[in-house]
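Here we show just some of the chains, and they stay where they sit in the whole.
Lettered A and B in written order, each chain numbered from 1.
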Amino acid sequence: MDNKIKLEFSSLPDNVALARLVIAALAAQMEFTLSDVEELKVAVSEAVSNCIIHGYDNRPDGLIVLEAWKSLDRIKVSVTDQGKGIEDIGKAMEPAFSTKPERMGLGFVFMQSFMDDLEVDSKLGQGTMVTLTKKIDSSQAQLRTSHN
Amino acid sequence: MGLEKKYDRDTLVIKVTGELDLVVADEFRRVVDPELERRQVKNLVINLNGVSFIDSSGLGVILGRYKKLLQTGGKIWIAEPRPPVRKILELSGFPRIMPFFDSEKQALEAVREA
């Protein structure tokens, strides 16, 4: 049975943990390995943190929308803000690139390496949507099922 | 969730508990930076045993302290990272710039011998 959920919350730092929790709970209903779930949590944590830190420049009153679609073989997660947007997406996605000096520029690197697909959509002054997809490794899934 | 600080001679030991994301990273900065400055700390041992999660905000705060200490000839020593956290630290090349130890005791011994 497919399952779609939508979570809206304000850009308070505490809510990053909430987003991770919800995604981990959804993923736990699926045949993901523990290490898959950890990777998914990191990717979602990066995407939501970016909305707060970059999209809303740490203002706590911005709206963040997390949507997740579960299907048999994958989970798709989108994270959207209505913040300042990204000027140059290509540049933003380069490893070690950051517009904030104290940050590492590893957010997009982690999203890319931990997920099977990453899409970034952004308009300056309007906001950013990041879409993350992670597939179930079917060889692993079979392994887990046969252990039940 | 939280941070515990203590001193072993001149070495500052910070034990982190919880998920090292932007919230805890901020707390880390607020707790550790005044100590580094006031007490002229040279060696910072970070015990990650209680950390179940880390993301790039967590990595960033550790790397930031690393850079600060570098200016004064200081170092960071990582103790007891659990497997998922260790994996992220390794992926990001941390073991190349700071040593990892399986116990805080070993880390403190290494500091003394350094």
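The criterion applied here is as follows: a contact is a pair of C-beta atoms (placed from the backbone, for glycine too) under 8 Å apart; a residue touches a chain by one contact, two chains touch by 3 or more.
Everything quoted here is computed from the prediction, not taken from an experiment.
Visitor: Give me the full-complex composition, label by label, with copy numbers.
Guide: Formula for the entire complex, using the labels shown: A x2, B x2.
Methods note: only the chains that are shown with their structure count from here on.
Visitor: Per the centroid of Cα atoms for each chain, what is the distance between chain A and chain B, given in Å?
Guide: A distance of 26 Å separates the two centres.
Visitor: Spell out the residues on chain B that touch chain A in their complex, using ranges where they run on.
Guide: Against chain A, the touching part of chain B is residues 19, 21-23, 26, 53, 55-57, 59-60, 63-64, 84, 88, 91-92.
Visitor: For chain A, which residues are in contact with chain B within the complex?
Guide: 13-14, 16-17, 20, 35, 38, 41-42, 45-46, 49, 52-53, 102-104, 106-107, 110, 113
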